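The structure appears right after this line, and notes come after that.
For this depiction, one protein chain was excluded, whereas all remaining protein chains were kept in their positions.
What follows is chain A.
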């Protein structure tokens, strides 16, 4: 938790290809043994790259996800498709359920807290989840403020629709970003829109001179340094996953081609006819997204995908 006040942009520099000054190892390192630094938080997300993170509601589903090759699971009470259908207030999962899932698998376990609900986040940190998703899929608890994520030892992932949102979340301490998409619809259109928006805005930022970049930072309502860093790197300074509506191996490949580092899959798996087979195929698709022949094999005979609701039919 300490040492975070120096500004996020300095600590994420390892993602950059550019050669930076070689750190001299000195004696004052001897005293250092720190948990919860931004390096280990964003590093946790880096270890999930090229992987698929699956929504699960029970220990049994978590085992299916692990055996299918998921690099982490997300514990939640109801998958987004059910939240969408049933309505009502969606909250953090019962900690007992999350602990059962943690005991069932060796891969990291993430869990969702409501936006702005830092008390839920504190509970999740206390039971030892590996990452918290401050998620719009649950009912928002604070209409104005997000959680101050620098205050936590556990890393956070947050949703974003565009570059401004992504960089604001990072400046609040998010160690990982995902597209918001339209969770629970089985329609990938919104995830694609958000992935493309972030990409386009980064390319735009790269084309600006410094004076223009100051103005762009004001437009986006983000810290200038963070925007400058992003433009230099040509990508978000933290790991960026796709999420919201992915239902097939082809959906996975599409988002990976758009520059995503990996994918979240929610309702798409356990709302389909053959979750085991589909989970395996979608996990393989993250690794082999550049290989259409392999994707063709993986897409064969998966049974019915989740029924889905086109995003254009969803009331906002």
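Observations on the model:
One rule holds for everything that comes next: a residue touches a chain if its C-beta (ideal position, glycine included) is under 8 Å from a C-beta of that chain, and two chains touch if they have at least 3 such contacts; residues count from 1.
By definition in this document, contacts and distances are computed from a predicted model.
The chain absent from the displayed complex carries the UniProt protein name "glutaminase", chosen from "U6 snRNA-associated Sm-like protein LSm1", "Eukaryotic porin-domain-containing protein", "NOP2 nucleolar protein" or "glutaminase".
From the set A:40, A:119 or A:296, the residue in touch with the chain omitted from the display is A:40, counting the whole complex.
Which of A:147, A:217, A:286 or A:302 touches the hidden chain is settled by the complete complex: it is A:286. The set of chain A residues touching the chain not shown comprises 13-17, 19-23, 25-27, 29-30, 32-37, 39-41, 43-44, 46-51, 63, 66-72, 104-108, 125, 128-131, 153-155, 283-284, 286-288, 291.
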